[in-house]
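My questions will all concern the structure given below.
Rest of the complex left out; these chains stay put.
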Amino acid sequence: MAGMGVGLVGTGYMGKCHALAWNSVASVFGDVERPRLVGLAEVDTDLARRKAAELGFATSTGNWRDLLDNPEIDVISVTTPNQFHADMAIAALEAGKHVWCEKPMATSLADAERMLAAQRASGKVAVMGYNYIQNPLVRHMADLIGEGAIGDITHVRVEMDEDYMADPAEPFYWKSEAQSGYGALDDFAVHPLSLLSVLVGLPVEVMTAMAKPYADRPARDGGRRAVENHDIANVLMTFEGGLSGVLMANRSAWGRKGRIFVQIYGSNGSILYDQERMNEFQLYDRSGNPANHGFRSVLTSGHHPIYGKFIPAPGHGLGFNDLKIVECRELLSAIAGRPAHVVDFEIGLKIERAVHAMARSHAERRWIQTI
Amino acid sequence: MAGMGVGLVGTGYMGKCHALAWNSVASVFGDVERPRLVGLAEVDTDLARRKAAELGFATSTGNWRDLLDNPEIDVISVTTPNQFHADMAIAALEAGKHVWCEKPMATSLADAERMLAAQRASGKVAVMGYNYIQNPLVRHMADLIGEGAIGDITHVRVEMDEDYMADPAEPFYWKSEAQSGYGALDDFAVHPLSLLSVLVGLPVEVMTAMAKPYADRPARDGGRRAVENHDIANVLMTFEGGLSGVLMANRSAWGRKGRIFVQIYGSNGSILYDQERMNEFQLYDRSGNPANHGFRSVLTSGHHPIYGKFIPAPGHGLGFNDLKIVECRELLSAIAGRPAHVVDFEIGLKIERAVHAMARSHAERRWIQTI
């Protein structure tokens, strides 16, 4: 059987990341047919041609709709700017292609809802690019929680912090425009929410405070321009059954580069995880002699799911791009009708709903239900 | 000149801690007269006598009011259970004694207000036992912030977590009674607030969600008894000028023993501090070559205030009890009319107000002003 025929729209950061995954997935896992990299679409035709050569695609086009018509293509990676996700994903599904779409789903809730509807109507597989959930350690943590290793969950905290907006001297650009989104909330919060979705579920009620560390920024044409959205978002959360949690996001946090710090407390132990050290997690287990109790730093190894497909030796470390290869594999499993560990459009929509509820809570200064 | 005459009420954890401080303060600092440990009061007369011998006090009594009448006594340490703080502190001040009172100030806001009034009327010094602010590193962090080393403060997070209530099999005891207080909020939150008071100030508006990890606990007489207060408290905060922050407290957090984790982000850098590693703090400074930027772990040394009085060599480590010796020194400075780094009853009352506002916010599910 021939491997899946792949189309790719977009050749930025995530486009390259998808391409690397399509290139490597068969070699890493050894149990899927090698995908055929059929066609790449990029607005600029010359760039499209050059990128196709670099990334190993057989053909290129300046018009993404060409991919829809190509019968060789079974699945399309959508890695374009957020405002294009909805139209492209829906068109691909309607053309009978499976879809691998980068996050967030869309720039409006209505679009995200249309995307789920299109997926349902198509019967095709549609998977979101939330690759942090593919970390073998995150999967192991989810297994531990599922098995009750730390008992009933009693409290959850998630922080996501980076510093790319931390410099107040940085001129105003589109990221600070209201139309780009709420700010830290949609830029960041979707990632912690994807992790929560596999670890403890999504919140049912939220109370949000957003903040602007810098009221204005230098305008490119001189003078200053008011910042229109919020680099900081803090959310009190209640989950089903009354579980409490806090979600914090800050894209102006000097020193933080890719921090997603998760604290999960249970009646029998605790789990900590920091995305900046993605090859270790910490487990506190209250059994045994209390004189020896402490958080243990567990390094990824073949004892955790999937890691052994990359490296037989323990503790040698996966990278961010490797998680995308795992995601690609899960997508292929879903397409093959096997159980798959993915954020599909249904869960993806729930994440979007949670984000929009958070934003509304801030605006109305009150608790809002997410569902 | 003879040293201060000292009276001590209470001989529990904090009573011993005060006694150790009174015993050591002259030896450590070398620039204050050696205090005279005059009298110790403890309800049980035998215990009082024994403790006086252990802790180095000349006399003992079963009646704390005896200390008020003793002209040899200049200052009284109040280390009894919280409900006695107000009466004892007020009586001591009215008797013309200086007061060193353990936290929290009182069990009601009204009492705390009376305490401040009594201090003002007396003209005597009254200092609260918030010893975490005495850490040389905390003082250094406050200096750094004051000098603008990390620029304008843009965001603050504080977490205080322990696990002494984490075991759901632990029988119900007074800590879970409503009359003992709100739970994590007053049990813990006063400590982070004392730190905030010296680092960035206190919040002006708060939004709180409290939670019960365990709805009930085994009753000592069999059956189960409903938990009446909250082991978890999470607070969104706004400070003067719009600064945003989050305060989290959890006394059921398995694995946390004395964690007070502070994150302070500024326009020019960041500061991190964890009370469980009280001899180091972390500083991120964005100056210089970005290829070498990172959080630095700074160990306490003689380059920080006061440390050198304890140990000339850097990095050798102070302990929790040492902070109480520093607090004692600051109290003596205040009594001598010199500048002192303390939480006096005025700031102490502000901390109490903040806590009560937080509790009210939870009850009313809305933002509450603290002042």
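Lettered A and B in written order, each chain numbered from 1.
Note that in this section contacts are C-beta pairs under 8 Å (C-beta built on N, C-alpha and C of every residue); 3 or more make two chains touch, one makes a residue touch a chain.
Since we're looking at a predicted model, the values are computed, not measured.
> Copy number for the full complex, please, knowing 2 are shown in place.
Assembly-level count of identical protein chains is 4.
Heads up, the rule we're going with is that only the chains that are shown with their structure count from here on.
> Quick one: which bits of chain B touch chain A in the complex? Just the residue numbers, please.
150-151, 154-155, 157, 159, 166-168, 207, 209, 211-214, 232, 234, 236, 238, 242-244, 246, 248, 250, 252-256, 263, 265-270, 284, 286, 293-295, 365-367
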